[in-house]
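Note that one protein chain of the assembly has been removed; the remaining protein chains are unaltered in position.
Chain nomenclature is as follows: A and B, assigned in order of appearance, with residue numbering initiated at 1 for each chain independently.
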Amino acid sequence: MNIGEANREALRRIQTGTAILVGMATARDVVPGLRERTVLHAGPPVAWDRMCGPMRGAVIGASLFEGWAATPTEAVTLAESGALAFDSCHHHRAVGPMAGIITPSMAVWVVRNETSGGEAYATINMGLGKVLRMGAYDASVLERLAWMNCELAPIVDAALRRAGGVDVKSMIAEALGMGDEGHNRNKGATSLLIRALAPHVAGARTGDVERALAFMGHADSFFLNVAMAACKAVLDGAHGIPGSTVVTAMARNGTEFGIRVSGTGERWFTAGAPKVRGLYFPGYGPDDANPDIGDSAITETAGLGGFALAAAPAIVHFVGGTPQLALDTTLDMYEITLGEHETYRIPALDFRGTPVGIDVRKVVETGIAPVIDTGIAHREAGVGQIGAGLTTAPMECFIQALEALASPAGPAP
Amino acid sequence: MTAAAGRRAGPLLGGDTRVVTLGLELFAHTCAAVGVPVVHVDWSPPAGGDPRLAELLSRVTDETPCP
Partner (left out) sequence: MSSLLSVPPRVVSVGIEIFTRELGRLGVGHVQVDWRPPAGADPRLATLLARLEARRAEVDAANAEALGRLVEGEPALVDCRPAREAIGLPDRTVLHAGPPLEWTRMCAPLQAAVLCAIRYEGWAHDDRRAQGLVEQGAVTLAPCHHWQSVGPMTGIITASMPVLVVENRARGNRAHATINEGLGKVLRFGANDDSVITRLRWLRDEAGPLFGAALRASGGIELRPLMARALGMGDEMHQRNVAASSLLGRALMPHLARATRDTAALARLAEFVGANDQFFLNVAMAAGKAMADPALGVAGSTLVATMARNGTDFGIRVAGLGERWFTAPVNTPRGLYFPGYGPDDGNPDIGDSAIVETIGLGGGAMAASPAVARFVGAGGVAEALAVTEEIGEITIAEHPHFRIPALDDRGVPVGIDVRRVVETGITPLINTGIAGRTAGTGQIGAGVVRAPLACFTQALEALTSCP
């Protein structure tokens, strides 16, 4: 097998991978290797002392939720003492937006790739404003965490099982025809998911059905975590093909930006996380911004988000651009990918498939780095989202990956 | 090119000239300005002309065997 063939196999697995949302479960029961006092986080591995504000806030919130600490101060002491084990979500078949914190008692979506037989996991999105993933940990956050994980999750799990699961790839494909791009704009997909689940949630015998329906519908970001888990499930199926130069993960921990490549095993290729260029909500500016953070760049890796920007002219204003910029961004991404998506299609490009299968070699050759369409978090824990914009993955990551792929002994796994 | 070869080859620029330019647009603009039909090809040297990167890229072509 040569590199060309390895890449064709990676692309084939991406195109044929499925993502079926089969139910919800408690993280400790399904996420591999998630022991007690383990905290998973977004992006490549990072130690407590190098974590950014929002991530630390989320660790504190999770520790309080788990009952490992009674006060924020105790939680900080716990983290500093080394009593908590930190690891990347990506190492445990999981993904998380922004801080991306997952701990054992949290409920997670379970998405199954029937083609590869693997699964991927993500928590329930809490919505907008003061939320855990932005580093908030006050009483309202803890109340919502408790309700989501203890009350909402069983209702949604039962609904999913009654519905026979949800085909997430199909849902995303339909949402692309509704102005979504699957990362920063999920209004269509969230609406479709609620539409699919509502009859089964409504039929629940116990639980606060009204609160469940209201919560699911109150924020367009509800679908984001589902989309991320779906992308992870598909891309994991294409990971680990010797010789393949296809990118299988892009992720940020608020300090560093990292990528993983199919042919280079568990290695991360990292560089400093860039700041996001974009539009800020009134009262905020670039000095308030946290560097780029979250596993949500898994969506771009799968041919969505910035790569599907041409499908989402409505969001371009939100990120400070024009519809022409949206078209041009997608068109640029065709230069660095190996194929066009067979499922995700863009009406504005006469239903052309999105660019998919990022090739490290093409990125370095053209000098065009993947564009990511993302939210901007405040750099202080707990403030929340302060804007949105476009950022590019650091070229340094792809150069490092190229060096590894081209090394005389072959890439080290 | 010998004189004899030149006579056999015929006029190089005596007939309608059709031009293809690569890279810098200056040449294409000049042709268009004097009414010469031109096709411009958008091309940049691989890896921005960086020889180290170009060398690395040459080691990972589609035909390169997998490890």
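Keep this in mind: contacts are C-beta pairs under 8 Å (C-beta built on N, C-alpha and C of every residue); 3 or more make two chains touch, one makes a residue touch a chain.
In this text, all values refer to a predicted model and were calculated from it rather than measured experimentally.
Undergrad: Please work out which displayed chains the absent chain touches and list them by label.
TA: Per the contact definition above, the missing chain touches A.
Undergrad: Any idea which of A:142, A:314, A:331 or A:368 touches the chain not displayed?
TA: A:314
Undergrad: Of A:11, A:192 or A:383, which one is in contact with the hidden chain?
TA: Spelled out, the listed residue whose C-beta touches the missing chain is A:192.
Undergrad: Of A:240, A:286 or A:323, which sits in contact with the chain we cannot see?
TA: Of all options in A:240, A:286 or A:323, contact with the hidden chain holds for A:323.
Undergrad: On subunit A, where is the contact patch with the chain that was removed from view?
TA: 174, 177-180, 187-188, 190-192, 194-196, 198-205, 209-210, 213-214, 217, 313-314, 316-317, 322-323, 347-351
Here is the rule we use: only the chains that are shown with their structure count from here on.
Undergrad: Measuring centre to centre with CA averages, how many angstrom lie between subunit A and subunit B?
TA: 43
Undergrad: Help me check something: in the complex, which residues belonging to subunit B touch subunit A?
TA: On the subunit B side, the touching residues are 44, 46-48, 53, 56-57, 59-67.
Undergrad: Show which residues of subunit A lie in contact with subunit B when the two form their complex.
TA: The touching residues are 1-7, 242-245, 263, 361, 364-367, 399, 402-403, 405-406, 409-411.
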